[in-house]
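We show some of the complex, not the whole, and keep each chain where it was.
Order as written gives the chain letters A and B; numbering starts at 1 within each chain.
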Amino acid sequence: MKIRATVWGENVHEQTNKVVAGIYPAGMHQAIADALNQDPQIAATTATLQEPEHGLTDKRLSETDVLLWWGHAAHGQVDDAVVERVAEHVWGGMGLILLHSAHFAKIFKRLMGSPCNLTWREAGERERLWVTSRNHPIAHGLPDHFELENEEMYGEPFGVPEPLETVFVSWFQGGEVFRSGLTYKRGAGHVFYFRPGHETYPTYHDPNVRTVLRNAVRWAHNSAKRVADVNAAPNVPVASALEPITERGPRLHHDGEAGLR
Amino acid sequence: MKIRATVWGENVHEQTNKVVAGIYPAGMHQAIADALNQDPQIAATTATLQEPEHGLTDKRLSETDVLLWWGHAAHGQVDDAVVERVAEHVWGGMGLILLHSAHFAKIFKRLMGSPCNLTWREAGERERLWVTSRNHPIAHGLPDHFELENEEMYGEPFGVPEPLETVFVSWFQGGEVFRSGLTYKRGAGHVFYFRPGHETYPTYHDPNVRTVLRNAVRWAHNSAKRVADVNAAPNVPVASALEPITERGPRLHHDGEAGLR
């Protein structure tokens, strides 16, 4: 069975900016989905901000193995309830891939618990991505480095928690560096942040970038059944303790009572 | 100059439950502050839920090197604005130590980006904490293991991100285990979760627990000046790039424009 990827696109600049529309006539989300569908193991579809519930109903998320997220101009328009719903699916095992300006997406900040800030410059300068974890599943098939001739610069310090693994570090022509590929776990969900992808450049048409996207979807896929209730905090009564114990001392709670939150 | 510790206590069960009041007549927060003040390097004071802004004004947090947090019954009563303020101080460098039932405190869930759930049982059973990172600064002066004869059980799986370091793992009489001492970084802030401390037992009078609290405050103290604006995402204009570059290609933004959020 194929890995079901949903590419979420904000779909704003594609509608309002001629440059972006020219590069991505069917939308950035569609270009990304097309890249994924070149992999026979992946079945990618799209969802956008403008759809009801941004296209991310509970049913849709339940049928999504890996969600990819591209947003920039409209982070603030994403409904908080949808953000929380996505977070719960990630905790339950859905993979999540954050692309470029999604460093400031509500869902990324929600999962990181940190500011996720950085420095930036829009000058069409050269970016060179270096693999720092050779043969990492996300770097399969890539050379030790590859270039994007025109990209927006993102610079350190990047306000994220220490990752599980640093897969890419970028060199920028103007003198900055950036940790461009970072892996995390949140609950049972595999999370990957990947830096490139400014909307005024043809980044998602680049073969190496497309390889990374496909690799990342396969890496982020957790084939286990999604965790049923990600927030459950069950009481284990004395009578059903795994080793025989006798209750001692004072208590706040009665048997079977829900815990305090 | 001493490390300024602020012990935040919810201060609810001390006022409503005779058992808790009997063990902690001046409140749990005061017992914890007393333990800290045995260390000549630490100057500990307290703040409680009932004070204006829960005692955690921006001024107070600015004068706090390390904040300790104990809450249980009233997590929901903590004002979201105060939670966000505490988070920003942590990102700027304030240390934060979460105690026991603070696993479900808003501030811990905010910083972890995960459910922070667990299993539990209130039976006064024996807990034995094992040091898993020998001679870690937080474990200085401790034997390889120590016991608390009566404690609430918390069991795995514990819904937190993988820590930087696992310092303690607990054994419970009823058959469970728990990662009882976990370190994290969020921004410039050192964060430590420490499991023991159910309010109906005299845990914060235990000498080994008090040693952990003092060690943790010293460990969590970041002596650098707090980061000025933890959320800043400054634009770096082409003219002030560190290496000479020429602007190329299309742009979304004008010079000096604020970035999109």
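To be clear about the criterion, contacts are C-beta pairs under 8 Å (C-beta built on N, C-alpha and C of every residue); 3 or more make two chains touch, one makes a residue touch a chain.
As the structure is a prediction and not an experimental result, all values here were calculated from the model.
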Homomeric assembly size (copies in this file), of which only 2 appear in place: 4
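Throughout what follows, only the chains that are shown with their structure count from here on.
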Parts of chain A lying in touch with chain B, wherever the complex brings them together: 13, 17, 19, 72-73, 75-76, 87, 91, 101, 104, 110-115, 117-125, 150, 153, 155, 159, 161-162, 164, 173-176, 184-187, 199-201, 230-238, 241-243, 245-253, 259-261
